[in-house]
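Missing here: one protein chain of the complex. Every other protein chain is in place.
Read from first to last, the chains carry the letters A, B, C, D and E; within each, the first residue is number 1.
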Amino acid sequence: MLRKIVLTGAAGFIGSRLRGPLSAMAEELVSTDITEAPAETNGNETWVTADLAEMDQIAPLMDGVEMVVHLGARVDEAPFPELLGPNYVGAYNIWESAYQAGARRIVYASSIHAVGMCDTNAGIGVDEPHRPDTFYGLAKCFAEDLGRMYWEKRGLESVHLRILSCTEEPQNLRALTTWLSPRDCVHLVERAILTPTVGFTVAYGVSANDRAPVLNDKVPFLGYRPQDNAEDWAKALMAKTPRVDAQNLGYSKLGGPFAVVDLGESGVEGIRKMTENEG
Amino acid sequence: MLRKIVLTGAAGFIGSRLRGPLSAMAEELVSTDITEAPAETNGNETWVTADLAEMDQIAPLMDGVEMVVHLGARVDEAPFPELLGPNYVGAYNIWESAYQAGARRIVYASSIHAVGMCDTNAGIGVDEPHRPDTFYGLAKCFAEDLGRMYWEKRGLESVHLRILSCTEEPQNLRALTTWLSPRDCVHLVERAILTPTVGFTVAYGVSANDRAPVLNDKVPFLGYRPQDNAEDWAKALMAKTPRVDAQNLGYSKLGGPFAVVDLGESGVEGIRKMTENEG
Amino acid sequence: MLRKIVLTGAAGFIGSRLRGPLSAMAEELVSTDITEAPAETNGNETWVTADLAEMDQIAPLMDGVEMVVHLGARVDEAPFPELLGPNYVGAYNIWESAYQAGARRIVYASSIHAVGMCDTNAGIGVDEPHRPDTFYGLAKCFAEDLGRMYWEKRGLESVHLRILSCTEEPQNLRALTTWLSPRDCVHLVERAILTPTVGFTVAYGVSANDRAPVLNDKVPFLGYRPQDNAEDWAKALMAKTPRVDAQNLGYSKLGGPFAVVDLGESGVEGIRKMTENEG
Amino acid sequence: MLRKIVLTGAAGFIGSRLRGPLSAMAEELVSTDITEAPAETNGNETWVTADLAEMDQIAPLMDGVEMVVHLGARVDEAPFPELLGPNYVGAYNIWESAYQAGARRIVYASSIHAVGMCDTNAGIGVDEPHRPDTFYGLAKCFAEDLGRMYWEKRGLESVHLRILSCTEEPQNLRALTTWLSPRDCVHLVERAILTPTVGFTVAYGVSANDRAPVLNDKVPFLGYRPQDNAEDWAKALMAKTPRVDAQNLGYSKLGGPFAVVDLGESGVEGIRKMTENEG
Amino acid sequence: MLRKIVLTGAAGFIGSRLRGPLSAMAEELVSTDITEAPAETNGNETWVTADLAEMDQIAPLMDGVEMVVHLGARVDEAPFPELLGPNYVGAYNIWESAYQAGARRIVYASSIHAVGMCDTNAGIGVDEPHRPDTFYGLAKCFAEDLGRMYWEKRGLESVHLRILSCTEEPQNLRALTTWLSPRDCVHLVERAILTPTVGFTVAYGVSANDRAPVLNDKVPFLGYRPQDNAEDWAKALMAKTPRVDAQNLGYSKLGGPFAVVDLGESGVEGIRKMTENEG
Partner (left out) sequence: MLRKIVLTGAAGFIGSRLRGPLSAMAEELVSTDITEAPAETNGNETWVTADLAEMDQIAPLMDGVEMVVHLGARVDEAPFPELLGPNYVGAYNIWESAYQAGARRIVYASSIHAVGMCDTNAGIGVDEPHRPDTFYGLAKCFAEDLGRMYWEKRGLESVHLRILSCTEEPQNLRALTTWLSPRDCVHLVERAILTPTVGFTVAYGVSANDRAPVLNDKVPFLGYRPQDNAEDWAKALMAKTPRVDAQNLGYSKLGGPFAVVDLGESGVEGIRKMTENEG
């Protein structure tokens, strides 16, 4: 039983699914997001509305913290100045305030977009050099380097989970490779928290899909054992997109639509462009 | 549903098992081999007797083709001049005519003999440099380099399946490691066809044998999930060959008997030599 | 059926569990240890009390030997002069006498302590350079290099099984990652014996634990398929050690307590020190 | 002859030495820094006082630019909020405005502190993963990833020169390994500008010191041929610091004093700490 | 003093410069090319006009041969059927007939075009996988794999010299990186002949250019020490091509113009296209 966990991005798709499990793992859970408190909270859970970009809103949450699960960020590509506060300064604020408060470890929601310009047929592992596809992905690179530095200089551990596509069900042909089920996501976060020592670790967040394109090749010690497989949706998803051009970056690069959009342009645009280019 | 598939080597052991599945994946299947048409063909299947070494026999097959499954070749070691036409020029004819016809992709039956001089205890992956064991294996190296070039220069995709030992059942001690069941072979070809983008890809064709000696380490995106395991025959096969000399290239090199024979000499000779050397 | 197996360290935890299976694999089994013969032996089994450090006690055992399973050693850290005889000279005596007698292969109980100073979160494979944590581990490095040399100079094969933690059940939090069940251990030794050719091979001896920290990445040809998983004991083991300091070498280095003790100091000391440092 | 070069950090130690050479390489040179214009400028040189952190001060400089030499930054470790403007946002402002203006390439003064936590005895090359030692070094990592992304997404080239210690003469024992003479620095920048194509490139800025600790192993195409060698000062420098403790991070890590200071603390402190620890 | 050398391609640019030095290294030199004998030959030199594609013209030259220097080939990109005879079958004829005659070694003029699709800023070494840019380059890949096979199967040694641009003087901006002076070329061939054992070796043929883009990183034992440096022509060559587009494959790929032309199209076309695209 941990003493206190701080969860950021608690109102998001993943965050809202983690509140229950995390409240069961610690004596105290502090959940935070930019939004107002939800209707109901768990018994040992406190909700704090806070802006990640503001240190004076973040630092007070950390008093007595043992573990931080940091999911909070703007979750889409946008012009750099719009991401600077929540995604860049926010990461710094979390690491610095957690360190000052004596936290043991930060579990961070990194993203495949930190290496989104890598080829889908390269079978990359966790040691692949950064190749971000967007300012969004670049913020993940920044936080990974930041986390490594806090470990090497100050002994604050971190696990950087490069999440691929976390949705209820796989929603398109790309997700047949990239899907992370909510159940597997919760399991992965739990393992990142409970592993005795982690130092600085990077791992991919993807379910046990037949076609998962990345390799958790150097992190067997986490014991991540996903149970879901997007292949169960294969027939339907392949029928929707029967044919893809070999040059379509939305499929030939790990970043998918983020590899297609121009920098600063929303990923929704990218999905539209991928569709236009399909046959 | 694909438009048109061309299948070469359609009369061979693998080819004859692919005609059915491929005819179900495309509107039109053109099957070709050096031999006459079989007694029965599938409804959307056309049989053309053709010599791979003759461009004017091959090019006409490609009209409107979307996908080529190229298995055709002389399948044994032989003097180089005898392999030159079917295995070398034949590969060129297929790639060039497929490109000229606007094909999207070629799925090619490469072979373990492209790396047959590698050690069985090295655990090699798909990136291992070429180490052919015979003129037969050298032709596979040639076609792999050819395929990479057509992809990088002209955007024609290819998947090179380095098949180990495809037979109904594993037939000797070596096959305990190298067996590829017909069922797994068909599955692998289907995955090579249906994966959205592949660029230039090399993968091993081997079943889920306990002792499979090679690693499909960089091709998780193909989603190849074999189901058969030569270990089911282990007791019988090990009884036949209870003891092997440590220096026996037929077991210490991936190429097996092909690593034993002299260049240009039939692999059947190699099997005989392996047997003589066993205890 | 092998002709003759020599088993050293036959009275130890692993050795005593191998006597039965090995006697079933060969016409003759010679079991040896520094201790007196056990009350019962198998029908084709001869027990010889012998000191590994004495060539004139070891060499006579090898007459007609085909396979050696060499487990004998002092199994704990100790001052170098105390390990010199059994662990260093003993290994030489085994290799030299086995070679002189014409043996085909030696299966050796190496240890994780040959690479015990590697990080648990590095996901190392079998090719990792030596990083011993103790004089005990250094002896394993010595025997691995010795085995490679006998293979390359004299053609005597060897398989070096780097065993992690072989006990009836996993006994502490570290064992959740390092446990090797006796059943899996026997299976691994059998595979090391029966694989047709092995040359010089290193493999890890660890069960199919969710959190097994090392990778048998280059030895698929052995066909080692463990069946047990320390995760079945996870809840109880994690409850005993709820919290570990990030700098605790007993968890952040593969060698565990051996990474904690000073050179020459018993590993039992290391376990005590690990416990003191836990929360 | 280039059309127009923009030089940032033009008032600094390196910048002031580049103004002459760069003005000779282009029709027009725009030099900028946070400080007022110097007393004299070159004939084709315009000086603009500007704050890197302010896009509306930077963007106007880029009109018609072909090449940017971006040296501007706060050059010491400091708390992250103090570096955020000049070193992080400043890099973004340069890349974005240069891209919008149609520039061909950015030559960037990166730093050894991007990999400052690497060991001095590791002999690292240009592909080493980021291991920043300070927020200062982290900003260099950020700009390297940013530059790679602008190349891969938008075709804007960049050369990232990881400068070690650029001073008139080597000033301490560490500089015996890390010194970059002003002459070699100018030569390196010229090569970075004149090489026909560079894509995304990282190179080390160090003179031809006997003991240069890093390897420009993948960038032979730049043709960087330094002429100076800190060894000429060896005797005097070694006399000043005759003996170093093996654990002194100021010598065992590439970052030197930056590896010693706490995050956010000035590197001058680090030099003091190194000295205290010497013998 | 060698017994007998056979030199093919003896009438070419390199071949004609090797006739003298080779005649001084052996008791007998047989020079061959498709063309008629030159006006003058060396005292121990015999000229034979022969077609590489015809085994019955090649095999008779090999009687008593100790060393073959095989330069003969059609030296430009062309449609595959036109290269098949001289470049592919020709290589086989040389290796097979040399082996049958008991030759010790073949020194082969391979080419940068075997890896021509690699990036100029990648700093590749001799172990880089094949990435041919043309059918011409593909023939070099074929001969390298062939040579490796003859070594591993039959013990016939070979050195594959991947020549970049051998001309009297460097002739364009690309040659500033790729030039091989005739003097250095002769020296390299001599070293390839005189090194005691070579097994199968690949090395780059490039002068000591400041900007030589490839690394002879694994072949120090050859002792190749080039003396010439294209940098002596730098000013003039850079003036001719002041500005190159970052996407110009003629500069960003090692193959230069061969990376620009379509397969089967003459490299002269490529040079024209490179020029058009320059600024």
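The working rule: a residue touches a chain if its C-beta (ideal position, glycine included) is under 8 Å from a C-beta of that chain, and two chains touch if they have at least 3 such contacts.
Just so it is clear, the model here is predicted, and its values are computed rather than measured.
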Answer for the absent chain's shown contacts is C, D, E
Sole touch to the unshown chain from C:Leu18, C:Cys141 or C:Val214: residue C:Cys141
Given E:Ala98, E:Val219 or E:Leu249, the correct residue touching the omitted chain is E:Val219
Even though one chain is not shown, chain C touches it at residues 80, 84, 88-89, 92, 96, 117, 127, 129-134, 137-138, 141-142, 145-146, 148-150, 152-154, 262-263
Where chain E meets the chain that is not shown, the residues are 1-2, 104-105, 155, 157, 194-201, 217-223, 225
Note that chain D touches the chain not displayed via residues 119-123, 173, 177, 209-215, 231, 238, 241-248, 251-252
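By our rule, only the chains that are shown with their structure count from here on.
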Chain centres computed over CA atoms; the one at greatest distance from chain A is chain E
Distance in whole angstrom between the CA centres of chain C and chain E is 52
Whole-angstrom distance, CA centroid of chain D to CA centroid of chain E, is 40
Multi-chain contacts in chain E, i.e. residues touching at least two other chains, fall at none
Contact graph of the chains (line, ring, star, complete, other): other
Chain pairs satisfying touch are A-B, A-C, A-D, B-C, B-E, D-E
